[in-house]
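Below: one structure, written as structure tokens.
Yeah, one chain of the complex is gone here, protein chain that is, but the others are all in their spots.
First chain written, first letter: the chains are A, B and C, and each begins at residue 1.
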Amino acid sequence: MREHVPDDQGMILVLLFVVGNTLVFGLGGVAGPDIWLAFLTATVMALPMILLMARVRSLMQGAALYSGLEQVFGKWPSRGLALVYALYAWRLSCFVVSDVSNFVQAIALPNTPKVVVASILALLMLWAAKEGVEVLARFAVVMSKVVFAVLLVTFILLLSVANPAEFLPVMYDGAKPVFLGAFQLLDFPFLEVVVLFWVFDCFSSKRSPFKVFVPGFLSAALILLVMTSTSLAVVGADRYSVFYFPIWTAVSRINVSTMRLEAIVGVTFAIGSFLKMAVCLLAASRCVTYAFGFSDYRFVVTPLALAVIPGSQWLITTLMEVEKSAIKTYPTSATIYQVVLPVVFWVVAEIRVAKARHQGKGG
Amino acid sequence: MFFWQKTKKNAPQPRGLDDLNPSLEINLHWLKADILASDETIVYRRFKTSGAKARDCVLVYADNMVKHEFLSQFVLRPMMQSSPPKHLRGEELIRYLSANVIESDGSELVARYGEIGDKIMNGVAVLLVDGCPLGIAVDAKGWPKRAVTEPPSESVVRGPRTGFSEDLGVNISLVRLKLSSPNFKTRFLYVGTQTKTKVAILYLDNVTSLDLVEEVARRIDAIEIDAVLDSGYIQEMIRDAPYSPFPTIGHTERPDVAAAKILEGRVAVLVDGSPFALTVPYLLVEAFQVNEDYYNQWMVGSFHRLIRYISYFITTSTPAIYIALISYHPQLIPTNLVVSISASRKNVPFPGIVEVILMGLVFEILREGGVRLPRPIGQAISIVGAIVLGEAAVSASLVSAPMIIVVGVTGVAGFVNPALNDIAVLIRLLFVFLAAGLGLYGYVFGTIAIVLLLSSMESFGVPYLSTMTTIRPQDIKDTVVRVPWWQMRLRPRYLATKDRQRLQRRTGSKGP
Amino acid sequence: MRRGFPRLLSLLLVTALLTGCWDHIEIEALEFAFGLGVDQVEPDYVVVVEMVKTSGGGQQAEVEPLVLATKGKSVSAAGRSLSNPAGLRAFWPHAYVFLMSEQVAREGIVPAVENIVRSRYIRSTVWVFITKDCTAEEVFKSKPPAANSVSEHLNAIALMQETISGFIPLQVWQLSQAFAAEGIAAILPTVKLVHEQGDLVPIVEGTAVFKGDRMVGWLDGHESDILCLLKGIIQRCYFVIDTKVGENEFFPITYELVGNRVEIKPQDKDGKLSVSIALDLHFSVEEMGRAPYSFRDEAFARSVQAQLATAFTHWIREFLSKTQQEYNADILGFGQLVRRKEPQVWRRLGENWDVHFRDLPVDLEVKCKVTMAGLSSEPLRVRE
Partner (left out) sequence: MVGLVILVYAAVAAFELWLWAERPWQKVLLYLVLFAGATTLAVLPVLNPDLKVPEPLGFLEKLLKRLWQKGGSV
């Protein structure tokens, strides 16, 4: 059964995936007032990788994921790759669940055990992943409208308390913080898009991977840039990196008469994160089943989702570690998953496809 | 799958398939003793033709199912006055009578007892003549019919006043009057092992995809049920996502609505005896659309539609959000309000959730009571119940005053969307429980679940949320708002697969 | 279709089983803390809390303030221990104000404020005040004439700063921002008690000046207005100035500030740093008393504007010398400005900004303009 996601829905899926659980965290805090520069740099640096991913998908000539992979890479290498990425996607899914459960505990429900929130999330994402990518994409579009509306309103309100002078002086400490910030952003969330490579089953045309990944990624980067910079201008460059959730903090300073808006931001965060964790779970399930040679992935969703519950509690236990994982992360593994492996496979794919075409001509 | 399939009666009528006997007396005997036994509404009118060789005839019909004057005037009188040639016998005689004597426009020959039984039950009179192994079925249907009136469930301020009635033929003609084009097609199917109810599928063959029509026909054909008394039977038997509480098949009492849906590429299903037409596929947005949106000025229509969306949000979410706020996040309530809510809840013995469920239950009871009782009493009940109970409950400190407002707003907002009101109760309960357990985040998880459910649903191959899951401008012109007609050049792409042009480019008086 | 049902069922089941009510609270069991005060930090914290007691039920709700003071090892510990005598759970997110006594401010406010900045329960939009010549407890126990509680009273005043003038209201987050930023000193508004019809009533006037987290001095209401002016905060305050009209006649005329545009620029000329302040002030004439002049008279208008400029230049000079030489606290944020606009200079001077700030030359250019004169252009004339 082929699952086909229309381009516009796919784009929104990519967008929400990137924006997803990023929204409340203080990204690129190292860059200080140069945070916008860090974002731009990170976007420019990530774009080739995104293009590369789209290119590999496009090389598959519109074939479905599994057959396309075998056609381009050969059977065993692609299965090995799938196994590696299964681990990555599953771990990412654990991280996101743990982000949300920690956030909810810190902000709203201090006495509720995190396992409870994690279990409910796991159950919901189990359902979502079983429904498949088509349903997830539809879900993304419906929810994106809520997310966009909230973001727009909070952005406008934040503008009224933002102080643009916070961005000065530009590059006071030189380019180093900018690059450090950019590297953080590359790792989380920009290049996590590699997970999405495994999620889309097939595309409608050769060009549609580009139409899905590139605009989706760019608009997500833009949204993050705008929201993060605005909240930095509200919170203050010197205080930005102090808070666990700077955007949330920034929004809590808006006073619209006596209405309190931060709850809505929390809600948006929960929705975006949910999508991200469901997508990761879906990717993990697809990778596992593909690695063992099954064409249907749905039957492994339940054990993987149930493994996420303890995983999310075990890999990251406290809010302080959430910050570490969000901001400092694991540079090595990230580099391997997000840069090295994709580049290697892109090269392989190009060579093999070129060879095949050559042979085709010769024969 | 459905238990009544197993109880299907497959014992055939003993005489049903037998041919008629040439002898009138034998025929009458079998009719009286077997096919139409124990039915005292059946009339056997004996008479003779005139002329030298008078033949014995019997006209059999069910009382009150036929037009009596019609039978007297166009069957009995010419038959009695006729004198068929002497040499005619049997089948020839019947053919002669049918061709030369009977003046009715609808008549056919019947040869079996079973057929006679079915015909008579449907208001057809059967003429039997001695010596002939055939009968003449004369269509003289005439039972009490309801006039074409304004439908009570979908009244409009602005718009046509006609509504469907119980007669299939009339209903089809009402739709045909709206869509008088040769592209308008109807197709008949018969459902019900007992009732053989006539079901019509209506569509436009230049707009609707034929796959859809086939799918509808296939699903209706697959129904094996003894009786179809209303289109509701069919609705439940052919729907997608049977475990989801959301409707996946639309119904309307109005020919204009049915015509509009057919024009968008949907298929309408009419069932004999039911004043409700079914339309498929049915999308969630349709629950928020009302025909008046299209008849009113577009800004007004859009505003009303917006109100409908907001009301639905209110009716499903207010109690849950209220519970979440007062039991988990009092910090999110404006200070003055939180102080006054706290004060008003001082002497109330129950926690918020008990209050919500209690009051919600009382509200539903009042509503149900109001609906089932005769109208004048019903109104009295609801008003007295609402005012007296509410007031008394607050002064007795059984519930807090804000809760009365919450329940009242919830209930009233529910009436705005009758199509989804029944489900709203379920969603509300789900949300309330989740909010009572996890506060606002519980409510959010509930919302995620509902949206997931909706995203996973399909109606006849079309995603249930179709217009909401796209960012293409053309497809969202008729969703939350209604843009002016001159803007809606194309039909929705997810339904109309063939001719998508709704508006010729240069037509429409004032395209911008 | 077989799969949808068990999924929905299990979802309902699990949520029903899992959602205990760990964080469930009943709103009627809460007592809303509206104000928090710290009177003493060493050796023990002395903490005052103003709460409101709600009662009534049914239709009419009643709200009464309740002030409790206690000692504790820390602000939060003391605050928590208050729930016991109160008999209800104190609920902090609706707090309006945070007060600190002068003693606390002189010793350094970080130990008192830290809890507020970190707290999940207290919002960062709480107003912060320093009490002058009285303790926080005395302030909370005073009787505001209109509001239900002192905290609401102070909140209302803080929100009306634009018209009341004489202070700059600050919220906790702004304070923490000022602490964190380089090259700017913190300020806080002050609360004092005045006698009004036999009752003590709290008013907000003046500003406490900080250096680091220690208070170094006061600014009175007038100086606070000047500070406001220079910070570019909109404040429609009145200035009554003895204005010279005609030959040698002086009349007190009341001017209302209706617009202030400030431009502060650091200038680095030949390694010598200076700051230029360009002020563009707009006034409306509110009251002229017996002054027999009309603003239609251009010469008069010009002279008034010139006099206004002189007066303001004088006041600002005084203000600057007070902050620079007397308190040596960069409350206008010249340092921050230098850092933002001239990062190279800041690299050189930032290390010991105190020293540089003390003698920082300031070029001042004040332009004043009378743009409105009420509804009548002529003074009130009395026929003799």
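Convention: a contact is a pair of C-beta atoms (placed from the backbone, for glycine too) under 8 Å apart; a residue touches a chain by one contact, two chains touch by 3 or more.
This structure is a prediction, so every number in the text was calculated from the model and none was measured.
Trainee: With the missing chain put back, one of A:Val146, A:Ala307 or A:Val348 would touch it. Which one?
Mentor: Reading the full complex, the residue touching the unseen chain is A:Ala307.
Trainee: May I ask you to list the residues on subunit A that touch the chain which is not drawn?
Mentor: On the subunit A side, contact with the omitted chain comes from 176, 180, 288-289, 292, 294, 299-300, 302-304, 306-307, 309-311, 313-315, 330-333, 336.
Here is the rule we use: only the chains that are shown with their structure count from here on.
Trainee: How many angstrom lie between the centres of subunit B and subunit C, each centre taken as the mean Cα position?
Mentor: 67
Trainee: Taking each chain's centre as its mean C-alpha position, how far apart are subunit A and subunit C in Å?
Mentor: Going by mean C-alpha positions, subunit A sits 42 Å from subunit C.
Trainee: How far is the middle of subunit A from the middle of subunit B, if each middle is the mean of its Cα atoms, in Å?
Mentor: Once rounded, the distance between the two centres reads 46 Å.
Trainee: Of all the residues in subunit A, which ones touch at least 2 other chains?
Mentor: 108-109, 112, 116, 120, 124, 127, in rising order.
Trainee: Taking each residue of subunit C in turn, which ones touch at least two of the other chains?
Mentor: 11, 15, 18-20, 23, 123, in rising order.
Trainee: Help me check something: in the complex, which residues belonging to subunit C touch subunit A?
Mentor: Touching subunit A from subunit C are residues 3, 7, 10-11, 14-15, 18-20, 22-23, 120, 123-125, 171, 173, 176-177, 180-182, 339-341, 343, 346.
Trainee: Using the touch definition from the top, list the residues of subunit B that touch subunit A in their complex.
Mentor: Residues 328-329, 331-332, 334-336, 438-441, 444-445, 448-449, 451-452, 454-456, 463, 465, 468-472.
Trainee: Residues of subunit C touching subunit B in their complex?
Mentor: Touch list, subunit C to subunit B: 1, 4-5, 8, 11-12, 15-16, 18-21, 23-28, 30, 32, 52, 54-59, 61-63, 91, 93-94, 96, 121, 123.
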